[in-house]
Structures are given as C-alpha cells and as structure tokens.
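For reference, the structure is listed below as structure tokens.
Left out: one protein chain. Kept in place: all the others.
Naming follows writing order (A, B and C), and every chain is counted from residue 1.
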Amino acid sequence: MPELPESVGRTVNTPIGLVKGLKTTFMTMLRPAVTVQYPHEKETITPRARGVIALKEENCTVCMLCARQCPDWCIYIEGHKDKEPPRREGGKPRTVSKLDRFDIDYGLCMYCGICVEVCPFDALHWSPEFEYSEPNIADLLHAKQRLGQWENTVPEAPALEAGAEAPKGKKK
Amino acid sequence: MIGPVAGTFLGIHAAYWNEAVLKLVLGFALALTGAGTFVYVYLFKMVSHLQSRLGPMEAGPHGSLQLFAEVLKFLQKEDVFPAKADRLVFGAAPFVVIMSTLLIYVVIPVGPRGVASNLDIGILYALAVSSISVIGVLMAGWASANKYSLMGGLRAAGQLIAYELPLVLAVVGVVMQAGSLNLQRIVAGQANFKLFGFQGLGLYAIPQFVGFLIFLIAAQAELTQTPFDMPIAESELVAGYMTEYTGLRFLVFFIGEFATAFALAALGAVLFLGGWWLPGMGAHWGSAAWSREVVGTAVLFAKVMLLGFVIFWVRFTLPRFREDQLQKFAWKFLIPLALANILVTGIAKVVASA
Amino acid sequence: MAPEADAAGSTATDEQAVGESPPPSPRHREIVEVLGRELGEGLLGHHYSARDAWVRVSPASWRQAGLVCRDVLGLAYLSFVSAIDWKQAPDLGGQKRWDPEAEPTEEPADGPGRWTTGVAGGGTRFQVFARLYDVVGHVGLTLKVDAGDGPDGEGGAAPRAESWVPLFRGADWHERETWEMYGVEFEGHPGLRHLYLPGQFEGFPLRKDFPLLAREVKPWPGLVNVEGLPGEDEPEEPEGSGA
Partner (left out) sequence: MTATESQQRAYIAGQAAEARVNFALETEGMTLNVGPQHPATHGTLRIVVRLDGEQVVWADPIPGYMHRGYEKLCEVRDYAQVTTLINRIDWLGSFCNEVPFVLAAEELMGIEAPPRAQYIRTVLFEMGRIANLTLFLGDMAAQVGALTPVFYAFRDREYVLNLIESVTGGRFHPNFDRIGGLKDDLPKGWIDETTQVMRRIGEFCDEIDDLLIGNRIFEERCRGIGVVPRDVALEYGLSGANARASGIDWDLRRDEDSPLAWNHADWKVWTHPDGDSFARYWVRQQEVREASKIVGQLLDDLPSGPIRAKTPARIRIPRGETWMHAENPLGEMGYYVVSDGSPGGPFRCKIRTPSFSNVSIVPWLLRGVYVPDVITILASLYFILGDIDR
C-alpha cells in the first residue's frame, strides 16, 4: 500500500489552500474560454459518430433481418414480390422482393447499430448527421426517402491506426 | 486642516421637496445602476471567464442587453403564492429586504457634496439599517410554508445576526482613527491622514488592515454568499428562503441581494479605501466645481468595482461552511480578533497623540 | 489464464465426480474441505470451474454456511444474495419468443422433480444463491441453496430460505429485492417490504411465468413478411431468434 503524502494524512489548518484555489480560478480567467457558440460556430463531427441511420434502397432485398434484430422494435418494413426481367435473355423471369415502406422511428431508436451490422447487403449506414430534431415526436418516424437523402452525408470510413488489420472489405 | 464640508446638496439651491425628490431619484439611480453593473460584470461575465466559458453572448453585443432580458423575463412571469402560504407576510418579505438596502444609500458620499444626508452618525445608521433585512428573510422563510424555506430562513437569521457583531467591531477601529462617525469626515480624515510623515497614501486600509479583512469577511456573510451561503445552499435547500418566490418578488429579492453587495462594497470603499478622494484632489478644497462631483463618483465607483471583484471572486471559488462551523468561526475567531484590533488602535492613538 | 490446476485428482473429502474439473487453486479446495467438515452432510454438492468454485448447502445449514464462510474462511465481503427460477419459459416450450398468438405447446417440459438446474445440482424450481469474497486472499465463492418449488410444488407454499441479515447487515436490501422479484420468504429478515416496486404491486416480476407486458401490447415488427405474388400461397412462418 503506497505511503500517503504527508499533506493528506492530517487536516491542513493554514489558509494557503484558499489562496491557491483563488489563484487557480484567477489564472483560468486569463486563459481563453473553451466554449463553442453553437448556432454560429459548429464543432467538427468525427466521421464515425452515430448520428442517424441512412438507407441505400437499391441494396435492400427486404430480408427483414434488421427489423427482427432491432431490440427496440422500431423498424417497420413492408415489401412485395415482383417479377424481374431475366438477367440473361431466354432465362426465366426472376422473382425479386421490392421495398414499399421502410420507416425507422427515431423516437424509439437507441442508436445501438445492430441493424447496420446485421444487414447482409450493406444497405444501412451510419451518418454523423444530428440536426434532425422535430417539435412533435410523431414526426421522428422517417420514411425511406428521408433515409435516402441522408445516404449522401455518409462519410468514407476513416483510415485505421498503425498496426490494425485491414477490415475484410465490408464497410461498417 | 480640512474643515467639515457643509453646503447644499450638489451645490443646488432648491426648495426642500424638489431636493428630496432629486435625492430620491439619484439614490435609486445609484442603487439600480450599481446592482445592475455588479450583476452584468460579475455574475454574467467574470464568473463565466473564471469557469473558462463565455457567459451570455446572445442578447446584444457580447451579452450586454442580457440584464434587461432578465428583468423582462422576471416581470412577465406569474407571481405565484404557495397554497398554504401566509399571503400578507409572504408578499411583504421582499420589500422589507429591499427597503433595508436602499436606506444604506442615504449616507454613502459620492463627492464633496454628493451625499443624500450628511448624518453625523453616518456609519452607525448604515449598519443599523442593514440589519433590518434579517426580518425580511425570516418573514420569507416562515411564510412560504415549505420546509426547505423554513430551514433556509432560520439559518439566515442565525448567520446574519452572528456576523453583525464583527461587522460593527471592524468599523470601530476606523471610527477611532477618524475621530467621527460621519462618513464625509472619515473620508476627509483619510485625506489628511499622514502615514509616516507623507500625506499621499492616507488610506485607512493600511493601518486598519485587520479591520479591513474582518469587514470583508463579515460583508460576505451579510450577503449570504459562499463561503457563507448556508441560507441559499443550492445543493441542499434549492434556493433557501427564496425557493417559493417567482416573478416580480423574486426580482426584488435578486436586486436586493446585489444592491446590498454594492452598498457594502461602497461602505468598505469609503471606510477603508478613501471613498471619493484621490491624492490629487486635495489642492483647492471646497470649491463647488461640478467636476469635483463627477470625478468623485467615478473614483468611488472604481474602488467599489475593485472590492466587488474580490467579493465575487471569493464567492465562486470557495466551498461552503456548515452553519455550526460558520458560527464557531464568527464567535470564536472574528469577534476576538476585532476586539484585539480595537485595543491596538486605541493604544496606537494614545501613543500617537502623546 | 487458469492458475495451475491441482495435479492428482483432488482429495476432496466427498466423492469427486469423474470428469469434474480440478479445483482452480488450493485455496478453493481448502474452502470446500472446511465447509464439508463444518457442515457435515449440510454440504450437498460442490463444483469447480477453471477459475471459480460453487457450493450447494442444505436449506437448514444456509445461515451456518454463511457464518463459517465469514468467520472461519475470511470471506467477509458480501457481494450479493439473489435467486434463480429454473422453470423453462412456460407455454412456449422453451421458445423464448413472447409471441401472443403462438398457441402454447401441450404441457411444459419440466415440472416438480424434473427441473433442469445448473452447476452444483439442485432439485427445486427456486434456488437462492449468494456470492462471498475474501478481500485479502482475493478468492470468491458462490453458495447455493434450494428454496422450494413455489406455486408448482404441492400446496404451493412460497419458496423459503434463512435470512443472512444477522450475519451481514448489507444483505437486508438484497433479500428485500429477491423477495420482491421471486417471492422467496426469508425467515429472520427484519422487514420484508418492496424495494423497487410500488406498495400495492402484486405478482413477482422475475419469475419465468410472469409475462413481459411491453411485448404483449405491441405486435412484433418482425412478424410481417414480404407479401407474396398474387395467387401464390401464404408465406411460411418467419424464423429468427427472439427479437
């Protein structure tokens, strides 16, 4: 057990402590303030910040994995099957699921990122966008158009620190 | 030798009533601008920089109009009376507190003729009047039918009374040295005070240094500010006796608090830092030139801002005493020290006059 | 990471089940031996893992086991006291999805006498377990005791266990929480009253057969499936673990 510094063992009864405290606050007053005046100046957001979930509609094959894995049950998906022209001519038409509705209720979402991770087709991405608050909580249910708009605010994954293994291709 | 400064108020010859109204208006103006500058400079700006932040910046350039925004906010708020409150007493409490503050401004000299009424017992009157606020605080604490306010009120009563004594005893040293209770004569005394033979540096703060320290500590306690802010201990009693007040009444309490701070800082400046007097002003004494008044007020204002800085600097740095430690500190430490100071001043005066 | 395992088979006093892992450290073996000696047949079973030790005692010697641990073995730090309800999720036959429409399977997989209990055995549905720790020797021990079958047992008497409050004053809150969540009656407890839930709350939330209402109210978004082509048959039941 390391030895206690002498000053902590017993009560200091000289007022030097008060003076040292006053000196500290005085010196801080001379240094510039650290606050950021938010509406006028904005802080730089880190590329990995989990602000909002953006959807790339073309990748989505309506496999419903994200809706099932979401702990808060806040992803509502509706889709229908459809016939697609065959890839190679003469082949038989492919049946493909089309996405009708993909809503995320950000009033319920806890930003855990399970849906982004579990999506096998890389359709959901994190975007550091955070200024989308609404006066009415019901408006926090955003449809797939809005999620699509956020898609173009999704940054490139930042380069990794030295000594890190390269990620296996899948963009987190 | 500087004779007592007589003559009319600011050298204006007017009937009694117009003069009284003029004094009332100027007194109110001094109190409100004093409290306002204290709030803006210290509570908004200095505190923020002490805590490495900028403070209000939105209202007006660099937050200068924040004060008016605050006042408007309080005025348009609903004046809530708690259900079981004792309505009459609850309503009157803040005005008792503000009354005791504004009465102090009657005797504060801002210039050779700039004093509302040059009472002969100036300093005794000021200290007596400042202790009326205890009644207001008790009224507020008791009437708001809230356990926390009751505790805040009782703590305030105990503390304010306990710190009246050191406040008065600290001043006795100065009065003995100036030989009079009249504040103008105290200022004049400091002007003529010869310290080790040369006339310039005649502030009572230097010989009466102990008295000055005790005065500042006791003033901090009178204002119920940290380290003596048990009555408004925001981490226990939310806002002490002011918890239940909203709207205009809270604004009156708020102005009362900062007007008292300005008044006590002004008293401290007059008693210990030479009031409106500066070494250069001694040459042609007594002429009624307007410049003497304006310069006097500016000098007093600068000294008050200096004292205000010390008061608020201590307020936002130190933690808070528990109320029994606070009482022990007053009765066992401050009062004996003040008595010793009086003793020493007495001996020094006798030796000096012999 | 596992400290050196005991070389030969442990010479624990009572029988050492074949294939049971050896005690992680001599201190663990000594704890189990002292408990075996002090409690006699009160010590019903024990179990070692690579790093930890469990002990199961009979309901009669629960308080005595705590006393021995605290005074003789130096395990003076009370980490927690709690309970486990070994009943499988009732009507869904082990399926942990609270699916309101899912029809209950024929009859639950387990019942009195057929509980699948955990480490160091145990024969009843409710089991009280506690964790003690020695802050000087840096060794911990988990003690278990059977507390009865509760509503499933015959006569439906509430599960019971002796209270540890006379040994550790800190056990007061733990036992109040366990009583509130599982309905385990602690004999000798100064005042079993609700700790978290409001006074007039009836039912014991952490029991397995207490439904999680939040899931009953709102249909699970994962139930919906891709609507088939017109004329195709109904899409099959959506699989996927408990969301």
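Throughout what follows, contacts are C-beta pairs under 8 Å (C-beta built on N, C-alpha and C of every residue); 3 or more make two chains touch, one makes a residue touch a chain.
Model, not experiment: these values are computed from the prediction.
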Query: What shown chains does the left-out chain touch?
result: A, B, C
Sole contact to the chain not displayed, among B:Asn118, B:Gln184, B:Thr226 or B:Thr260: B:Thr226
- line: Checked against the full complex, the residue among B:Arg53, B:Lys73, B:Arg87 or B:Lys332 that touches the missing chain is B:Arg53
- line: Against the hidden chain, chain B presents residues 47, 50-53, 147, 151, 226-227, 229-230, 233-236, 238, 316-325
- prompt: Footprint of the hidden chain on chain A, which residues?
  reply: 1-2, 4, 7-8, 10-18, 20-21, 23-25, 28, 34, 46-50, 69, 71, 110-114, 117, 126, 158-165, 167, 172
Query: Residues of chain C in contact with the chain that isn't shown?
result: 1, 3, 49, 51-52, 54, 76-80, 82, 84-85, 88, 94, 96, 98, 116, 118-119, 129, 131, 133, 135-136, 138, 140, 142, 168-170, 172-174, 181, 194-198, 205-206, 208, 210, 212, 215, 241-242
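Convention: only the chains that are shown with their structure count from here on.
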Query: When the C-alpha atoms of chain A and chain B are each averaged to a single point, how far apart are the two points in Å?
result: 54
Query: Using the touch rule from the top of the page, what residues of chain C touch 2 or more other chains?
result: none
Statement: Among all residues of chain B, those touching at least two other chains are none
Message: Which residues of chain B touch chain A once you look at their complex with the stated criterion?
response: 46, 48-54, 57, 313-314, 316-318
Message: List the residues on chain A that touch chain B in their complex, please.
response: 18, 21-22, 24-26, 28-29, 31, 33-35, 37
- request: Name, in rising order, each residue of chain C that touches chain A in their complex.
  value: 218, 220-222, 224-229, 232, 238, 240, 243
